[in-house]
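Shown here: the complex without one of its protein chains, the others still in place.
We call the chains A and B, going by the order they appear; numbering starts again at 1 in every chain.
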Amino acid sequence: MMNLSKVTDKLADIFIYTIITLASLACLIPFLHVAVLSVSSNQAVISRKVFLWPVGFNLDAYITVFKDPSMIRSLFLTVVITILFTALGMFLTICSAYPLTRKRLKGRHALTVIFLLTMYFSAGIIPDYLLVYNLKLINTIWSLIFPLAFSAYNMIILKSYIENTIPDSLEESAFLDGCSDIGILIKIILPLCKPVLATLCLFYAVGRWNAFQDALYYITKQNLYPLQLKLNMLVNAAQDTQSISQEINITTMLAPEVIKAACIMFATLPIVIVYPFLQKYFVKGIMIGAVKG
Amino acid sequence: MILYTVIEKTNILIFPSSQKGDFTMANVKTRRGILFYLKRDWQLYLLLLFPITAVIIFKYIPLSGLVIAFKDYDVIKGFANSKWIGFDIFKEIFRMKGFYRVLRNTLVLNLLDLIVGFPAPIILAILLNEVKNATFKKISQTILYLPHFISWVIIGGIMYQLLSTRSGMLNSLLNKLGKESIPFLTERYHWVVTYVLVGVWQTMGWGTIIYLAAISGINHEYYEAATVDGAKRLAKIIYITIPCIRPTIVTLLILNLGRIMGSNFERVYSMGNPIVMEFSDVISTFVYNVGLKSYRYNVATAVGMFQSVVGFILVIIADRVAKRIGESGLI
Partner (left out) sequence: MKSKKKLVNILSLLLALFMLATAFTACTTTSGDKGTSSENTAPKGGTGKVDPDTYVYEKQIEIKIPVYDRGVQGQAPVDDNYWTRWIQKEFGDKHNIKVTYIPIPRSSDVDKFNMLLATNDAPDIIFSYDFPIAMSFYSRGAFMELNQDMLNTYAPDFLKWSGDAMKYGVIDGKQIFLAATRPEAYNWMTLIRQDWLEKAGLSMPKSLSEYEDALMKFKELKLGGEDTIPATLSLPSAYYGAYAYRPFPLPEEELALYSDINVAALSWEPVKRALKDQNRMFNKGLLSPEFALDKDGKQAQADFMNGKAGVYGFYLSKTPPVIQTLMQNQPDAKLAVLHPMAGVPEGGYPAGRAYWPFGMLSGIYKDCKNPEAVLMFFNWMSKPDVLFTLQNGIEGKTYEMVDGLPVLTEYSGEERLNYNSNKDIWCLVTEGKYFDTIEKTLRVQETTYAPEGFEYLIRDNYNYTEEIRKYLYPDFLFDRTIQSVAKYQQTLLTKWQEIYVDLIMCKPEEFDAKYEKHLQEYYDAGYREILDEKLKIYKEMTNK
């Protein structure tokens, strides 16, 4: 009896490891492809000879990118913006999610709906631009931080998590101990929400890091361009040759493909590295002072 | 026997009682003034002040721009001076022959995404949770969410190199093995399958994050109690893990339902081509062509409004349904 269960256990393990390995390989391919492109010779790349193995290995593209001070500056700027954005976003999310989980709060449902509406309704680029312009935030990093800081989606996730995993009895005992609302939030709720908080941090950080559509219109000073915007302009510069115009074209492509690939790696790696650091918050948590029965 | 206890314990946690402190006299129907509530819960309201201000300024004030959808809007004239045309734009859009194809495609593709793509990260998360080797787990997790960082423009290019009928790597391989090429991208129905599968592939790793977070919040004691009672691995998954993350699943499902009228422009644009246009023309490409690229902002706004209204209504309905079946829902 015992041996059989051990065998099935092992089989299950093999099954699980295989599936995950296959999935991982599938996910690794595009990244590997871009990485390989970035260290190949440009001519091999545009002849479409490169797929998963470098042809004409060289690091010239990276040297060019790193020598470009605007890239480095943009990197630091983007890091700063991302950190500020995540901090503000988390703050707003916590401030909105927690009170809405308290059933005694008057206006709770109405407020939730008010927040939820913002997730679905938007008037488009022109009104958004007008607002940022009127707030005099154009060409400042704040235009990339304030408008999108609050995410109703993230708030719902946090709210649901609190409602579903933290029993009210904990709150009750805390009140009996003389704790205030904010105190409960800080001392009890937040420590128990570590996995979800870490997740939301990641969502905010990655969301801000990858987005560039707002920067495209709000930022015109080149030394304030976030990294993804530079990248997008670089990669998409050639795309719009769909129409013939009176403009005399000298080239149909602006940047060698290898440079594009190197920039993609440059812009992606930093954020990819963030996750392992947040990993420790995803370890199985233990309920502090759990309620018995 | 154990299973019953476990489920009971879970239920208690998921459906907690709901009164604060000593105000449990639910039957006492006293009407208190606003000041009473403000005084009692002032800290909560203070906390709420920040997000509410942010939302009013950055979301609701621009919403006044929705009026564009009802006007013959021109940027130079501005909101106030553009002529009011009421629902004319909406009428024009709904009369367009291409619009219904667009609606059909959007709904079908999104439903397929939901059916195939929604369970994938859940299953993957559960599998990952079962991995005992910490290093393997860490590495595979990091690799799995890499596709999320690659923009669709690049994925589109890679897909063509991989899947194109004549020169794609996959088909070359098939040919070498003596099989015929499969038109992954050049035949409509094949394209739909490719589109959905590539979408799953791009998002499944990233999607596991939230489920893993939920799983890591499950009390160890349940698993220990179940082991003591002799439960096997699969049983633990079915009776502990899944029920415990059910609220998360439902929440995400409702949120995703609200996006059924939307579509990711970059994804469709990069993966689509004129051959499969019959199925690849969706709302976001419609807005791009008819609204944005023609600089008819009122069309873009009107379609956006349509999407928002449908999405929001769906979310409310889904929320009601969720409450019916015992979940706490979103609102």
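Just so it is clear, a contact is a pair of C-beta atoms (placed from the backbone, for glycine too) under 8 Å apart; a residue touches a chain by one contact, two chains touch by 3 or more.
Being a predicted model, the structure only gives us computed values, none of them experimental.
A.B. asks: Would you indicate which residue among B:N133, B:T227 or B:S294 is in contact with the undisplayed chain?
C.D. replies: In the complete complex, the chain left out is touched by residue B:S294.
A.B. asks: For a quick check of understanding: of B:N133, B:S167 or B:T227, which residue touches the chain that isn't displayed?
C.D. replies: Residue touching the chain left out of view: B:S167.
A.B. asks: Out of A:T21, A:S173 or A:T220, point to the residue that touches the absent chain in the complete complex.
C.D. replies: Selected residue, touching the omitted chain: A:T220.
A.B. asks: On chain A, where is the contact patch with the chain that was removed from view?
C.D. replies: 42-43, 46-49, 64-65, 68, 70-71, 91, 125-126, 129-131, 133-136, 146, 182-183, 186-187, 216-217, 220-223, 230, 232-234, 236-256, 259, 263
A.B. asks: Would you write out the residues of chain B that touch the absent chain, in ascending order?
C.D. replies: 46-47, 49-50, 53-54, 56-57, 61, 74-78, 97-98, 160, 164-167, 185-186, 273-275, 277, 281, 285, 289-290, 292-297
The rule we apply is simple: only the chains that are shown with their structure count from here on.
A.B. asks: When the C-alpha atoms of chain A and chain B are each averaged to a single point, how far apart are the two points in Å?
C.D. replies: Measuring from centre to centre gives 15 Å for this pair.
A.B. asks: For chain B, which residues are in contact with chain A within the complex?
C.D. replies: So the residues of chain B touching chain A come out as 12-14, 16-21, 23, 34, 37, 40-41, 43-45, 47-52, 54-55, 57-66, 68, 75, 124, 127-128, 130-132, 136, 138-151, 153-155, 158, 161, 169, 201, 204-205, 209-210, 212-221, 232-234, 247-248, 251-252, 255, 258, 297, 300-301, 304-305, 308, 311-312, 315, 328, 330-331.
A.B. asks: Contact residues on chain A for chain B in the complex?
C.D. replies: Residue list for chain A touching chain B: 5, 9, 12-13, 16-17, 19-21, 23-24, 26-31, 33-34, 48, 51, 91-96, 98-100, 102-106, 109, 111-128, 130-131, 135, 146-150, 153, 155-157, 159-161, 163-165, 167-169, 171-172, 175-176, 180-182, 185, 192, 195-196, 198-199, 202, 206, 210, 232, 235-236, 239, 264, 268, 271-272, 275-276, 279, 282-287, 290.
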